[in-house]
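Structure below; questions to follow.
The excerpt is restricted to a subset of chains, each kept in its original location.
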């Protein structure tokens, strides 16, 4: 089976769960949970496809809908066992952005856009679903918090283009770049990495 | 005259009024009111048309603009007579989602998408304008409140596909499915129906 499709469905699952968790935290009703799961999962990819004028994947391939429905259902059923919700949310969110960044870069390349635009597409694919989720749920978007987030996506995107110069197979380029996004974000949180502050001299409000 | 066009313009009117009412509640200025009315009225249909890669109806048919302008003007002129604003808002919002759900399903079918995708398109057409309206006005989107809302859209969408199996004419399928959306939401509010809660065992924050 196609590795890209598997990766895409994994990312969809991760985002759907992260959407369902935020929706449950906000105590939305059953359908609200499914809708937020759906929007979180397909939002970034839909924006990417609209910008690329590509066919929108979830509209022709029903696997996405089933996977999202199943993921949301699992999140609801095992909500008490997900325990440390914040930690799970972080984990699934990070897996999602890793996968979607790489997919976005790859799809941009397939449509022959310049590398830097592909990286921008990757970051957007990865972050837009989560931004919508947070806007709808009245949270400040997770992506703009202190943690290194876009930097992780950027790192993965650049890795992708570096590895394209090597004899590595496409699948390995995909896997390694995704892992780079995941690791940067994980390490950033564990070791409290942050970008150099720009606010030392900035007038305090 | 084409029933679909009439239904579309009716839904547009209902959404424009609901947008103008929320904008007035937030005390926006004259143009703010018109803009929110416009965004609420065309937002869902525009998303639907972008996803379908269909021509965007309000850009070629000026009837939509006139109808939205007139509806917003009426809402402004008769604001003191609209009296129980909350109740009117609810009524117009419900008419709007009933009409847009059915139109979304129908347009999806015309583009030969699978039934479940058509229902998803219907729900999006119906809810997206209102979600934008509420996001801009800093309200928690009405659609994610406790009331049965998406369920009503879903019920109408499913009714649509059931009725397609009967010898009913297309117009009647349209009317009955729209009425189902309207009735489910109306009865849900009157009798305080709600979806089964998923929060009994959920750790309280």
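Lettered A and B in written order, each chain numbered from 1.
As a convention for this text, contacts are C-beta pairs under 8 Å (C-beta built on N, C-alpha and C of every residue); 3 or more make two chains touch, one makes a residue touch a chain.
Since we're looking at a predicted model, the values are computed, not measured.
Within the whole complex of this structure, the shared sequence is present as 3 copies, and 2 of these are drawn in position.
The rule we apply is simple: only the chains that are shown with their structure count from here on.
If you average the Cα atoms of subunit A and of subunit B, the two centres end up 29 Å apart.
Put simply, subunit A touches subunit B in their complex at residues 24-36, 38, 46, 50, 53, 56, 58-60, 62, 65, 76, 79-80, 85, 135-136, 138. Against subunit A, the residues of subunit B that register as touching in their complex are 50-51, 53, 113-114, 116-117, 120, 123, 127, 131, 135, 140-141, 143-144, 146, 148-151, 154, 194-199, 201-203, 205.
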